[in-house]
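Before we start, here is the structure in question, set down as structure tokens.
The other protein chains are all here in position, but one chain of the complex has been omitted.
Right after this comes chain A.
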Amino acid sequence: MFQVIGGRSVQAARVLAPRSAVLVEAVRGRKSRTDPVAKSKVGRIKVPPPVDPVEMVVLKERYGEYQMIMRALRWQKVYAVLEFKEEMLRKKYEEDTGSLAEERARQEAQEHRVLMDLNHLENQRILKLTRTRAARNCQRKEKEILKLQEDVKNFITLENLDQRIEEALDNPQNYNFAIDKQGKVVKQTMLQ
């Protein structure tokens, strides 16, 4: 039936309502506008709660002071935040374009140059190593190719085939032997 109101209607109602109370307004509950008043409420006159004038004056003074102080503090906080932001911006600006910044930039450039030189030397050293390694590999590959070319003469071809088969059948190989540390054959099983 009674509902707490908030929003734009608050400002208007605040003028009429008592100062220290929460704003309430009558709200249509179950009955509509055209329904008659209930029998128990026929001669009812609504009386607001009585206001004590002395209490009213005292409260008004105290609340006035309190709200003044709170408002001042709130605004101070806002100003403090703004000042802080300004300081930060100023510091940043000084860092970027102040006198110290130039010195630092110069030092950094020097360091960069030194490091680049070191890097250059390293690269040259490694290039030399790579070249020697590549040459070594080349030589090894050449040796292998020569060896293979020698071996090619012993490979089996269609012409050699019969001859090689006869050779193989005539000479059975036996790999079942044991050797000692010097590489001499010690034991050998016989072919059955």
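Basically, a residue touches a chain if its C-beta (ideal position, glycine included) is under 8 Å from a C-beta of that chain, and two chains touch if they have at least 3 such contacts; residues count from 1.
Keep this in mind: contacts and distances are computed from a predicted model.
Per the UniProt record, the chain missing from the shown structure is "Small ribosomal subunit protein bS6m", taken from the list "Cytochrome c oxidase subunit 4", "5-taurinomethyluridine-[tRNA] synthase subunit GTPB3, mitochondrial", "SKP1 component dimerisation domain-containing protein" or "Small ribosomal subunit protein bS6m".
Contact with the undisplayed chain is limited, among A:T34, A:T132 or A:N171, to A:N171. Within the set A:T34, A:T97 or A:N154, the residue that contacts the chain not displayed is A:N154.
With the whole complex as reference, residues 151, 154-156, 158, 161-162, 164-166, 168-169, 171-175, 181, 191-192 of chain A touch the missing chain.
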